[in-house]
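With one protein chain removed, the remaining protein chains of the complex are shown where they sit.
Per-chain numbering from 1; labels A, B and C assigned in written order.
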Amino acid sequence: MQAELVGMARWAKATGQRIVVIFEGRDTAGKGGAIQAVREALNPRQCRVVALSKPNEAEQTQWYFQRYITHLPSAGEIVLFDRSWYNRAGVEKVMGYASPEQVAAFLAQAPLFEKQLVEDGILLFKYWLGTDQAEQEERLRERLEDPLKRWKLSPVDLAARDKYDAYTEAREAMLAATHTDWAPWTLVDFNDQKRGRLTLVRDLLDRLPDTQVEPTEIDYPPLGREPLPERYSVLQPIVNYTPVDEAG
Amino acid sequence: MQAELVGMARWAKATGQRIVVIFEGRDTAGKGGAIQAVREALNPRQCRVVALSKPNEAEQTQWYFQRYITHLPSAGEIVLFDRSWYNRAGVEKVMGYASPEQVAAFLAQAPLFEKQLVEDGILLFKYWLGTDQAEQEERLRERLEDPLKRWKLSPVDLAARDKYDAYTEAREAMLAATHTDWAPWTLVDFNDQKRGRLTLVRDLLDRLPDTQVEPTEIDYPPLGREPLPERYSVLQPIVNYTPVDEAG
Amino acid sequence: MQAELVGMARWAKATGQRIVVIFEGRDTAGKGGAIQAVREALNPRQCRVVALSKPNEAEQTQWYFQRYITHLPSAGEIVLFDRSWYNRAGVEKVMGYASPEQVAAFLAQAPLFEKQLVEDGILLFKYWLGTDQAEQEERLRERLEDPLKRWKLSPVDLAARDKYDAYTEAREAMLAATHTDWAPWTLVDFNDQKRGRLTLVRDLLDRLPDTQVEPTEIDYPPLGREPLPERYSVLQPIVNYTPVDEAG
Partner (left out) sequence: MQAELVGMARWAKATGQRIVVIFEGRDTAGKGGAIQAVREALNPRQCRVVALSKPNEAEQTQWYFQRYITHLPSAGEIVLFDRSWYNRAGVEKVMGYASPEQVAAFLAQAPLFEKQLVEDGILLFKYWLGTDQAEQEERLRERLEDPLKRWKLSPVDLAARDKYDAYTEAREAMLAATHTDWAPWTLVDFNDQKRGRLTLVRDLLDRLPDTQVEPTEIDYPPLGREPLPERYSVLQPIVNYTPVDEAG
């Protein structure tokens, strides 16, 4: 599938497509891993990840979509949103960062906003990654105990823990309001993360038109001389790292 | 070392450090992989990769450093530059995109510019990844033949192929002018990419001060009820992907 | 009316209003002067003028509204658009910079786009400044002959000169499509520019709610000492300019 993703990127570039993929879902569902699965084979100059921090004071008073719009793609670009404008319908609603009126306004505006993007020709894909609470509990515990994952555990996550039902309810309201013909949601079961990633990428590829664009032919003549080793004069490379088990 | 990188990020956040790491080097040396090695365990909201495309018309007439400066870190942020302002001393010089006067001006300005960043308290690390030409030739061939890597092969790369010596010369001039007390270069041998990555990350960690900041204690009480499975009403998850070899 | 504009600005700041005023109209109608009439008494940190140049290559491929959205106001700000997204329905259409499909798409999208801004609480005012062709001819000639105004005369202006009718037609199509309940146009006769400015400002003030916010009381005690004259030591002021007629 990596090869198909690379093909998709080549097609996007050759034809000037603009692709937006939104990754939303439960805490711990595996958004980061799914994003990595899409991007890892792609050119970072073509495929950008947008992971916005919380809005600053001025941004909080602007049109809600404004700071996201700044990051929409130009021709040939693929933009992956690690969380997105849907924050307002999820964490902001459940944790009370947005008022019920703001949430209602968002749910009314989002479909119209997305319609404009789609009518403008942007290819918009919205994925929601789900996971059972038992699985979520296990992953939260893992984050707590694994020093490598501890940063993923914010106080908000824990406060959200006993709000599993509220998140479910918020998600259902979000789907009811924003699952539209022009910008449908796709739900993916991420109880098994690896399978979830495969499922998501497969689905993304299947939704795109046939994306065959042949790479340009490149002539690759022999070098015609002995290849040179690196030679440094100003300063020298540092000594290579020797893992402990090789060191003895 | 992933754990140490996570520790570094925690320290940067707790103490408001701003960290900039520049990745420069030969085509095919392995910049992308090295960047991935640093970032993969870190919070994408804290650690950003900056991979600028070629400047647009207006940018070409601005102060050369301007479009890079936009991306410098705020407190707690780690910014990884996948190529950087040093383009002017490398590809732009060798391929003739910048005039000799522009290159000379850059080499004179860069140390002063970096001095300002360092004096302002930014932690600046500059890595140059080297590889022998024989190795480079092999990797270019691999990019040509492996559909997954084909996008990495641009016409510029091929034009650069028989300019290995010119790149060497450009690099030496760059090192001579910009290897300073306040912003030294570190050269890393990337003939073995995996080892190169380990060497680079180990060096980066060693250059940072002792970064022990304990993660905040988090209370993790039992859930106190049966965990819920996901339940959807508006629409259902798509069917999980079944790999071909499981399908039979 | 300047006092009322100042009152409006105080009200906007005190209550966090966001105000957008669009100035469109015939070439030479007097957009610049009208904008100046609104802004001159206001704080430049509160009231911004947005006068975008033609889009760069990347912007040309983005969602059409994107580069304008970047400049929408935060709480308390007043943004004056010197030309706006309506370029597409005017100069771009008449001069052929946009395809008929693009123009049609714009005319369909603009009302929806504006509806979103208005529903978000932005106060949006759209003014169209009109002038008879005889008047326009005279002003074009003045621009040609007056060295102070020569810069206002671009080749596009002259090319547009015998397209007076096409502009009329484009404007009528624009009004038919985008004069909505939520974002109505106001046409102002600018054959007499001074009167046009008064008419526009009066109308703008009348459309705003009663904007009385008292300035905060400020205590202004006597200075309590002899005021000091300026005294410089490092360098001295330059000699004051003496107009020729005083010089003799």
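The rule is short, and it goes like this: a contact is a pair of C-beta atoms (placed from the backbone, for glycine too) under 8 Å apart; a residue touches a chain by one contact, two chains touch by 3 or more.
Computed from a predicted model, the values in this text were never measured in an experiment.
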{"item": "Residue ranges of chain C at the interface with the undisplayed chain", "value": "2-3, 6-7, 9-10, 32, 36, 40-45, 49, 51-53, 82, 130-134, 136-137, 140-141, 144, 147-148, 150-153, 155, 158, 161-162, 164-165, 168, 172, 175-176, 179, 185-189, 191-192, 195-196, 198-199, 202-203, 215, 218-220, 223-224, 227-241, 243"}
{"item": "Positions on chain B where the hidden chain makes contact", "value": "16, 18, 58-59, 61-66, 69-70, 72-76, 105, 108-109, 112-113, 115-117, 119-120, 122"}
{"item": "Touching residues on chain A - with respect to the absent chain", "value": "56-58"}
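Note that in this section only the chains that are shown with their structure count from here on.
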{"item": "Each chain counted as touching chain A and chain B at once", "value": "C"}
{"item": "Centroid-based (C-alpha) most distant chain relative to chain A", "value": "C"}
{"item": "Whole-Å gap separating chain B and chain C, where each centre is the average of the chain's CA atoms", "value": "43"}
{"item": "Contacts with two or more other chains, residues of chain C listed in rising order", "value": "58"}
